[in-house]
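A single protein chain has been removed from this complex, and every other one stays in its place.
Labels run A, B and C following the written order; every chain starts at residue 1.
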Amino acid sequence: MTAHAELETEATDRMTVREAINQALREELERDEDVFVMGEDVGVMGGVLGVTDGLLEEFGEKRIVDSPISEAGLAGLGTGAAATGTRPVIEIMFSDFLGVAAEQIINQMAKMRYMFGGKIEMPVTVRTTEGGGMGAASQHSGTIHTWIAHFPGLKAVAPGTPAAAKGLLKSSIRSNDPVFFFENKMIYEDSGEVPVDEEFTIPIGEASVERAGDDVTVVATQRLVGESLDVADDLEGDVDVEVIDLRSLYPLDTDTIVSSLEKTGRLVVADESPLSYGTHAEIATRAMEEGFFSLDAPVQRVGTPDTHIPFSPPLEEEVLPSGADVENAINRIV
Amino acid sequence: MTAHAELETEATDRMTVREAINQALREELERDEDVFVMGEDVGVMGGVLGVTDGLLEEFGEKRIVDSPISEAGLAGLGTGAAATGTRPVIEIMFSDFLGVAAEQIINQMAKMRYMFGGKIEMPVTVRTTEGGGMGAASQHSGTIHTWIAHFPGLKAVAPGTPAAAKGLLKSSIRSNDPVFFFENKMIYEDSGEVPVDEEFTIPIGEASVERAGDDVTVVATQRLVGESLDVADDLEGDVDVEVIDLRSLYPLDTDTIVSSLEKTGRLVVADESPLSYGTHAEIATRAMEEGFFSLDAPVQRVGTPDTHIPFSPPLEEEVLPSGADVENAINRIV
Amino acid sequence: MVTIDMEQPEGRKEGLRRMLTIRLFDETAEKRFLDGDIPGFVHPYIGEEAVAVGAIGALEPDDYITSTHRGHGHCLAKGLDPERMMAELYGKREGYCKGKGGSMHIADVDAGMLGANGIVGAGPPLATGAAFSIQYDDRDQVALAFCGDGGIAQGQVHEAINMAATWDLPVVYVVENNQYGEGTPVEKQHNVENLSDTAHAYDIPGFTIDGMDVTAVYEAVAEARDRADAGDGPTLIEAKTYRYRGHFVGDEEEYRTDEEVEGWQREDDPIETFKQRLVDRDELTDEEFEQLREEIATAVDEAVEHAREAPTPEPDEAYEDMFAQPAPEIQHFAAQFRADGGERGDDR
Partner (left out) sequence: MVTIDMEQPEGRKEGLRRMLTIRLFDETAEKRFLDGDIPGFVHPYIGEEAVAVGAIGALEPDDYITSTHRGHGHCLAKGLDPERMMAELYGKREGYCKGKGGSMHIADVDAGMLGANGIVGAGPPLATGAAFSIQYDDRDQVALAFCGDGGIAQGQVHEAINMAATWDLPVVYVVENNQYGEGTPVEKQHNVENLSDTAHAYDIPGFTIDGMDVTAVYEAVAEARDRADAGDGPTLIEAKTYRYRGHFVGDEEEYRTDEEVEGWQREDDPIETFKQRLVDRDELTDEEFEQLREEIATAVDEAVEHAREAPTPEPDEAYEDMFAQPAPEIQHFAAQFRADGGERGDDR
């Protein structure tokens, strides 16, 4: 986690990812009157997975807005509102539903600044939850962040820890660019230490070395950060694993990855996206471009094997990448 | 181009990419009563870029259907129709508009077979045009095929020559899977020899070595196939360039690429997608995975520099990848 | 030949039987979900039985339907087998989707059931596509799409209706207005009193009917089916109904009062009302009804028993059914995992 000289206190609180996100929203709503939260059932229900719980009671209906089920409308409204002086935080309930909203995202939100010659600000944040593991089946379990990371004009973050979640969401909301904040639904209950200072933010575009090691680098995202840290603990003594929480997908922190690679010579990329044309490939390619002579073995990719996420637990478990896969990948190259 | 033992004649005709696509549609409409073509202005206008010209006159309003401006509706109708016994060929006028249709594409068309345990066929083809070069500005010039290639359950092809266009479109229409057929709008006027046999098809998932060479492999798509061939001619004597038309994005023909790499030791990937998380990265990563010890230099990527396509000609020319960029990339590694 | 001939006493009894089957199936699914037996999400159809049974009853057996996330009622009304449905809820290979789909994706294309659907608003475009195929082939079928009161806010629903209206496609849209989309009441999602007003935007017939009355639903859909079949295009029917349970099992329902729920149950229960009607007409006795209930309860329990015992899919099956033929990528990944020792799962 990044140290910020200007923080008044270095104190931390232990909390879950869900609480960290909720707290970030709360603080930014408090800090800036222009911020509002809109989405399906973000108010009365507190979000279908409980992430916006209590916000309606605290901030009222003006600022916490339950919307009709209209993701295209939500993205369009958010874009139009951001262009005219407010700072929307839009929730798209599951990332699979980004498809409904895709037009406004790619053709309006992402392009407006450029098409207008820079003469507009676009301070909109889109929060959405993704990933498998809940038996929610193919239409509620996808990991779609590669789409957003690939599309020019959008920023994308995908934290792996409570602190990263809080710091990045605050930065996303304060940013004048469209930022997509991807929450993995299986880590909402994961807990960790989170700075309490209200000025704590994490710059978009910085990865974080969560555990230092000399033998192999694991660049992980979301749920796989924690699972990779567990693997690193398990392998302690045999293999010295460095684990990086990528945190930002775009911009991508090539330097942190390549520095690590220069030390370890070996790289595993663990991300829940489908493998082909997935997030992994970009990281592998940058590692090769900038660290070609450091690479002692092919980069190993850990992800979903180009299937959808099936419903039945043994099938879901089969396709979801896990710590066991990270371990296998490490074993293939050390 | 693939030789098909069963072809009755090896004869070819010279035609443009536009004519090749039109001919493929015509032949498949003739061959199979279940095939229909639907889209905005595909009928009376013959397609906004003239690709479906004459089909309405030949096949009538039942089979060539001008639709309301409703891309989500088109994708949904195509999916529902494909699931119930017809074989739709849907045109989405510009690939940027796939965003409007994305929900039905990713959550229905792509997932239905899997979610239903395989108990359905999904014989739908989606044709769309992409790419810059016409001064059509950011909302009509994008190259979005990486999205489709990445998304599980969809096949994606992107031909670079008239023969590839015809053979792949016929295979796409005959396929029982959803296939996206990406046409680059700047090559509609390019011409070449195309087999006349009505049984000529090109298997989805096979790349084609368009020019053999020993020093460096260029894997190119769409417009950049022709431009890379020109560069290869220019460099003849200095550098012996092998040029591969990738043709299929998914499935991806790793073998053809890696075999070439084993010979040349050097790889350039030229594709008009935005570079970060683009098509290039997957090809580079597979080359590294399967040809790690053959790689004498980092894979070079030629693409759009993570910007949108601007309107003004000097700006558009700046961001669009071209033969000059392919040449620079070759020069960086030979 | 309609699916359930509600003009005849036997048909009416069959209608009652299907409504009761839905109720008992979902009450059981709810319990087994709370036990932790059934994974994922379960969206009970309890309270809305008259809509599915009335609407599908009026269709011919080979007509198509598209459903929603709340699809059990539509499946059972369409005649799907509770045993294979329950197996699907349990994620078993014998389920309709070999365990790949689960509650939200049950489908049986041969029976004209084009799938429950996890995407709100996705069914109407699909049904419109089915209607297009029907018209294209000049077949003697229609398609019917269910859509929620929340779902009709989705733009793709409007695109679909517009296309069907413009081309006179043989399709019927049934809006199940159960008063809520998740926790949000219909008044907070729409400005209109009656969602059937949507029909005016497309100049097609639109009706708002009592969705707690299976006969009313049956009659409205029968008429709409005739219109569709005659080439006169789509109809939009709003059936006002009520979901007795939370949005999904586990919903704390803080957005409504117990009184509200109980009021609907007491005054309007579709099964109770219809049963009473049959009893009053001397078509059924209370004893027969109890017997029916027991029969169905037994069948549902057997379905649970069966689902519990049925074999789970093998992990390898996860790689199947993505395409008509296996993609080389997926075969490659499967082979790699096998080479790694077949260990994909984790003890997290």
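The rule is short, and it goes like this: contacts are C-beta pairs under 8 Å (C-beta built on N, C-alpha and C of every residue); 3 or more make two chains touch, one makes a residue touch a chain.
For clarity, every value in this text was computed on a predicted model and none was experimentally measured.
> For the chain that's not shown, point to the residue among A:48, A:83, A:261 or A:281 touching it.
Of all options in A:48, A:83, A:261 or A:281, contact with the hidden chain holds for A:83.
> Could you tell me which of C:20, C:107, C:153 or C:214 touches the chain that is not displayed?
C:153
> Specify the residue from the set B:13, B:41, B:193 or B:296 that touches the hidden chain.
Of the listed residues, the one touching the omitted chain is B:41.
> Touching the absent chain: which residues on chain A qualify?
Counting over the whole complex, chain A touches the hidden chain at residues 36, 62, 67-68, 70, 72-73, 75-86, 88, 103-104, 107-108, 112-121, 152-153, 155, 175-177, 205, 250-252, 254.
> I need the residue numbers on chain C that touch the omitted chain, in ascending order.
Residues touching the hidden chain, for chain C, are 153-159, 162, 165-166, 188-193, 197-198, 200-204, 233.
> List every residue of chain B that touches the chain not included in the displayed model.
Within chain B, the residues that touch the unshown chain are 40-41, 44-45, 48, 66, 68-70, 72-73, 96-97, 100, 134-140, 227, 275-276, 305-308, 310-325, 328, 331-332.
The rule is simple: only the chains that are shown with their structure count from here on.
> Specify the chain most distant from chain C by Cα centroid.
B
> Could you give the separation in Å between the centres of chain B and chain C, each centre being the mean of its C-alpha atoms?
Whole-Å distance between the two chain centres: 39.
> Could you state the distance in Å from the CA-based centre of chain A to that of chain C?
Centre-to-centre distance between chain A and chain C: 35 Å.
> Just curious, how far off is chain B from chain A if you go by their C-alpha centres, in Å?
Centre separation, chain A to chain B: 31 Å.
> What positions in chain A touch 2 or more of the other chains?
Residue numbers touching two or more other chains: 96-97, 100, 137-139, 276, 306-308, 310.
> Multi-chain contacts only, two chains or more: what residues does chain C have there?
97, 99-101, 105, 117-119, 155-156, 322, 327, 329
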